[in-house]
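The other protein chains are all here in position, but one chain of the complex has been omitted.
Chain IDs A and B follow the sequence of writing; residue 1 opens each chain.
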Amino acid sequence: MVEHRRWNDILAYAILILGVFIVVFPVYVALIASTHDAATVVNGNMPMLPGSHTLENYYRAIFVGGSRASREPVGHMLMNSFVMAMGIALGKIVISILSAYAVVYFRFPFRQTAFWIIFVTLMLPVEVRIYPTYKVIADLKMLDTYAGLILPLIASATGTLLFRQFFMTIPDELLEASRIDGAGPFRFFKDTLLPLSVTTMAALFVIQFIYGWNQYLWPLLITTQESMQTIVTGIKKMLTTTDELAEWQLAMATAILAMLPPVAVVVFMQRLFVRGLVETEK
Amino acid sequence: MEKTAVFKGKFLPYLLLVPQLVITLVFFYWPASQAVWQSFLREDAFGLNSEFIGLENYQALLAQPEYYKSMVTTLVFSSLVAALSLSIALLFATQADKNLKAAPTFKVMMIWPYAVAPAVAGVLWLFIFHPSLGTMARPLRLMGFNWNPMLNGNHAMALVVMAAVWKQIAYNFLFFLAGLQAIPRSVLEAGAIDGAGPYRRFWTITFPLLSPTTFFLLVVNVVYVFFDTFGIIDAVTGGGPAGATTTMVYKVYADGRLGGDLGGSAAQSVILMVIVIALTAIQFRYVERKVQY
């Protein structure tokens, strides 16, 4: 509309800049804290400009770990987080594209039952069944393993529903043309369905990678060895040294490192991220 | 909706379903049913003996004042987070929707906190508002405000709410912006021709047309507060002080782990399951209705 265009725009910009400020502020403070030495950070009057201990802090965090409590080096935690996030994202893509293919492109007894068995998992996040799940993992001797970190978190229907929804949009004629061209279920999947699903897979990957990377409660519970710790759970443990002064500058460096991969994924794959987010929530 | 063109195949479909079904049965149905079963048992601290005690765990739970307190805490926490994050996100989304050239840039800058882990978000906010070393604690104290989330329950609640809202704005912003952009310009133009000013247009045209998005987000936000905020609470307050930030989900964790009361924790899990299923059912009914539009 034409009315008060100038005023409107100025106001809109002001509000949005305020919004960006709110969003950026905590991260900026963390970034600054990660460049000062311990004494500067804890005195309660930290400057709002970068200090000179950047390299030292990040070097210590990544390769040595918080020295006083002899923690695990963050480099190793990053690796664990990466394996877990990749495992969850890829594992979920694989199992759900297969099950969606079965449910959409085949007719067989108990098809609806199978679909509902998968579908119901939408309703209960891992948080409400943590201890029994913990027990299952313990019984299966999967504590402190990547499998134990990954498998319970891919037992959900979101991926299956997403692929099912996508498959429904593929015209039937494409399958019919394939059949006339002599392609069976395996060839159709490999030559047609997989190439067409690339974007959907990528969108699901982005969402699941972030989901996996950001897991907290589950890894907290089933990792007892420090060598299996993920970065998100590691930060908290850096701060629970009640006796000594926690090393905040290292914790903040770790927080920055923990944010970097998933934030990079959102920023650089924005379109896929938005698509994944919108479609998994339908 | 069903495909009409399908493959024949007797064994292949089952083979394709096996990985997902096995994982779902082993890591979902087995533990979920264990939770239900355990809620009827009393187990000793070492898990060696257990006896069936019927509804005793539930009775014990419902006799606990702490349990009601956690319910109230959850309610307060959810309402605050949902109300604040929705209205702030709506404000930002309406501004970004004004066809500004910079809207795409603002969009990226607004949505990335979605990718920050709740526990990490908690740590960031804890650092800023830490009573002794936080950047914001000093100005607050200078203003004569005795800020201490470590001791004051309301302060602790305010802090976790801030962290939770900060993280959730991104998600709400994204969906509100999409909802706003889906409203046809012509409807708003018709409103303008009918003499409605921008403010009036928003409340009489935009907001009602946005209500499906708002309702959807409301449900999603409540589910978010229930579960995803665990990391924030554990990182910022550990449920304290004196249980002031112990939500129902946090209590499941705390009672089972710290207290070792597995039966009581399982009973709480079952109650939570019922609540989540109810929420999901509401969401589905709404989705179904939306389909009919």
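The definition used in the following text is that contacts are C-beta pairs under 8 Å (C-beta built on N, C-alpha and C of every residue); 3 or more make two chains touch, one makes a residue touch a chain.
Keep in mind that, in the parts below, contacts and distances are computed from a predicted model.
Between the listed names "Chemotaxis protein methyltransferase", "Thiolase domain-containing protein", "Outer membrane lipoprotein-sorting protein" or "Glycerol-3-phosphate ABC transporter ATP-binding protein", the UniProt record for the complex's undisplayed chain reads "Glycerol-3-phosphate ABC transporter ATP-binding protein".
Considering the complete complex, the chain that is not shown touches A. Set against the missing chain, the residues A:A38, A:M86 or A:L196 yield one that touches it, A:L196.
What chain A contributes to its contact with the hidden chain is residues 171, 173-174, 176-183, 187, 191-192, 195-196.
Please note the rule applied: only the chains that are shown with their structure count from here on.
Look at where the CA atoms of chain A average out and do the same for chain B: the two points lie 16 Å apart. Contacts from chain A toward chain B in the complex involve residues 1, 3-4, 8-9, 11-13, 15-16, 19-20, 22-27, 29-30, 33, 41-46, 48, 94-96, 98-99, 101-108, 111, 114, 117-118, 121-125, 127-133, 135-136, 140, 151-152, 154-156, 160, 167-168, 172-173, 175-176, 184-185, 188, 210, 213-217, 220-221, 232-233, 235-236, 239, 248, 251-252, 255, 258-259, 262-263, 265-267, 270, 273-274, 277-278, 281-282.
On chain B, the positions that touch chain A within their shared complex are 1, 3-10, 12-14, 16-17, 19-21, 23-32, 34-35, 38, 88, 91-92, 95-96, 98, 100, 102, 106-121, 123-128, 132-135, 137-138, 166, 169-171, 174-175, 178, 188-189, 192, 197-198, 216, 220, 223, 227, 230-231, 234-235, 249, 252-253, 256-257, 262, 265-266, 269, 272-273, 276-277, 280, 287.
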